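Read through the structure below, which is laid out as structure tokens, and then see the notes.
The complex is shown incomplete by one protein chain, all other protein chains being positioned as in the whole.
In order of appearance the chains are A and B, and numbering begins at 1 in each one.
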Amino acid sequence: MLPFLALLGLTLLWLLLPLLPAFRELVRPTDVAPLKVVDRSSGYVAYFARNFRQYLDRQMAALPGEAQVGDYVGKLPDGTQFIRVRKSSQGLTHEVEPGTQNRLVVVDGAMTLQDGETFLMEVYARAPMIGGAGSVYRAIYADRELGLGERSTVLRWAHAGGTMGVGSHSVLRGRITSDQAVVLGANVVFERIGAPRISVGTEHGIPPGDGFAAHPFALPEHAHPIGDHYRVEGDLEIPAGARVTSSLVVAGSLTIGPGAVVEGSVKAHRDVELADAARVRGSVVARRRVMVGDSAWIGGPVIAEERIRLGQRSVVGGPELPATVSAPLIELAAGATVYGQISAPLGARTF
Amino acid sequence: MRLALLIPLYAIVAVLIIYTVRHYLFTLNRLFGRHRQPYVDIGTAAWPRVAVFVPCHNEERVIAQMLDALLACDYPERQLVIIPINDRSSDGTSRILADYAGRFPVRVAPFHRKGGKPGKAAALKDAMEASDAAIHLVFDADYLPGRGLIKQLVGPFFDPEVGAVMGRVVPMNVNKTLLTRLLDLERTGGYQVDQQARMNLGLIPQYGGTVGGVRRTALIHMGGWRDDTLAEDTDITFRLILAGWEVVYQNRSECYEEVPENWPSRIRQIKRWARGHNQALARYWWPLLKRPAHLRRWAVVDGLLLLGVFAVGPLLLLGWVLAVALYYMGVQLSVGVYVILAVAMYSTLGNFAAFFEVAAGARLDGSRGRIRLLPFLIVGFLVSLVSVSWATLVQMATFWRKDQLWDKTERHREAGAMIPKETG
Partner (left out) sequence: MPGKRARPELERTRKLEAMRVRGVRGGVITPHRSMVGLPWTAFRLLTTLLLSLGGLLLLYVSLPGLGRFWQEIFERTIQFLGLQVPLGNQVWTVPGGLEFTLPVLAVVTPLPGTREIWIAVLVSVLVFALSFLLPVRFTPLRYFLRLLAIVEGSAIAFFAFSTESFPYRLQDHVFILLSAGLVVMALVPLVLGLTLHVFDLAFWKKLLLTLAILAHLAVFIPLQVLVHIWLVLHGSAVLMPVLFLVFGLLLDVLVFVAFYGWALSWQGELERRDLSPPAHLAMPARRQPA
């Protein structure tokens, strides 16, 4: 019996050997906390900017009196090195290397920064600020108007309480927000922008008025009603000047002709193309691409799973009708205007 | 005689292989495929009116925290109404709801049921007319939605084809028992991999009855909630799909839930799910197989496999019985048959996610340590397998009965208990 018990013991031990990590994890857990569920909406674009502002307010409030005014080089209460300039950006001394600022910068007065500066920490501007051409910013928070020179780069986020102007050939990574408007130059590359109005160039589009002529369009016979919309198998083309009064789901591609109007929302399992001056009062959704012609208007969100192109002076949303444009890749022509938010994880570009 | 046993055994093994391959492809897709969450970045919009229904039956331990969480959300106040459905509660739930309704008269509008059929489905059906909001979201009373969750769940409804949305359920009480840890793994495999892969591939993600919602016009189009089902979520998923609507899963839209902490609770829960799911299987397998024109072939195949997910358990058990019988008859089955039957025991029964699917999900979550618990999956599976098989047998034996016995899931959280600190 004893020899068998020895064999049994050895066999059990050998069997349990690979199970040791499992038993250890069971008895002395190393990974047993619930996943951290993030509180905020993923669509809240200004999240980091707001966080930074709250952080800085707390830090600045705790500074000694002499550090609160005038040019100053020192540390915030949490040890962060910072420099404040009031009159001129000449006061921005550089410790690491010329043109590179490794301290948090507080710009107290209206100022134009020098060209070619690199800011490794955040920049906080209390007054209107114009950044130099070719400058690189980790992040910027501007209480008022902000102008980014040509060929600027923002790495993480930028926010302006007033209007933000972005010079041509700039690269805006991360989140760009404004409480008023963002005006983009040509060949600007960005990922996410949120503002009451976002436009390419100084002229921006406005939503059309209600008075425009359009004749009713009869959907094809095979279109069938599903709840509050019609479904059409295959492709669908709405001719110029036609009006459709319901929402549409198209199994193929949808083309909305020049000046045509859809009073509801549209969805295509392939592409949606709005010709010049076409209008959709609701949202536009496509499994592949959405191509929006010149002076076209969309009242609601525009979602595509591949690409969106907004033509010249095309408009999405309105002053009282915020909307989101979202696709992996987005192109915006001069005059294209979005009231709300643009989100392009793989990149958006103005041209 | 041997053939009479061999044929069904090999058929069962074929079914297991199909499910294994399905889950393997889902795992590969989730790891390496193109990820679809097209609506998750909708942060700015003219938000539609939303009604959040919270079915409550004796939920005094959890309902206050739930309402606090909903009231704190960042959805425009004027566009949101919270409708707790007080379903004949006999504890302090009524008092708590009255208190909240008094303090937030516009935002909290309890709906009281004094009678009618028991159960969540019946409660939702009765309460549906209480609001004409465009979107009806549903949360169980023990859930804790984050501030941004309502907007995230509403975003997909800007797509006119979307009839229902489902978010991800995250267990909050993971650290309580071995059971809660196993259920956490089950949820991980089911949501992080299974549901998301089905969304990626344009198949049929399932609306899960909580952390999700339905478009009101879609509900009306289909005649509202059915009260003769134990799984109103599965039921409505298939009614929507067959009618031409789309169901969207949004992996980013996470919400805490409480999983059963003891085995009797788990057994009751899984039996209810099994019976409800089998009801849906019986009702919708044929309409699905007839393939409405708008459904792709692969969506039909996946839909059938989804319908059958709770039937696989009893089939597996039958497979083992057949294997045992053939053993006594001296039939030497191929080793592969035994391996398939054995590997299937290391799955999670709620969605039949295989062990590698669970591991992939946990790894994507960044939760590597808990993957070491994989061998214990067989522990939970054994209990679930027996429970589901028994429930299925009873259901088949009493199929003529129309009334449903609704087993409410027990709550374990103490009122006012701390919830996990949420990071922003």
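Throughout what follows, a residue touches a chain if its C-beta (ideal position, glycine included) is under 8 Å from a C-beta of that chain, and two chains touch if they have at least 3 such contacts.
These numbers were taken from a predicted model, which means no experiment stands behind them.
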| item | value |
| --- | --- |
| Listed residues B:147, B:198, B:215 or B:252, member touching the removed chain | B:252 |
| Residues belonging to chain A that touch the chain removed from view | 3-4, 6-8, 10-11, 14-15, 17-19, 21-22, 25, 35, 38, 42, 48, 51-52, 55, 78-81, 102, 118, 120, 122, 136, 138-139, 153, 155-157, 173-174 |
| For chain B, the residues touching the chain missing from this view | 24, 27-28, 30-33, 35, 37, 40, 168, 177, 192, 196, 251-252, 254, 262-264, 267, 323-324, 327-330, 332, 335-336, 338-339, 342-343, 345-346, 355-356, 359, 362-366, 368-375, 377-380, 382-383, 386 |
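Please note the rule applied: only the chains that are shown with their structure count from here on.
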| item | value |
| --- | --- |
| Chain A-chain B separation of Cα centroids, rounded to whole Å | 32 |
| Contact footprint of chain A on chain B as seen in their complex | 36, 38-46, 74, 146-149, 151-152, 155, 158-161, 163, 170-175, 178, 181, 184, 215, 217-218, 220-221, 243-245, 252, 254-256, 293-294, 365, 367-370, 372-376, 420-424 |
| Chain B partner contacts - residues on chain A that touch it in the complex | 19, 21-22, 24-26, 29-45, 47, 51, 192, 194, 226-229, 231, 233, 247-249, 251, 264-267, 282-283, 285, 300-301, 303-305, 321-324, 326, 340-341, 343, 345 |
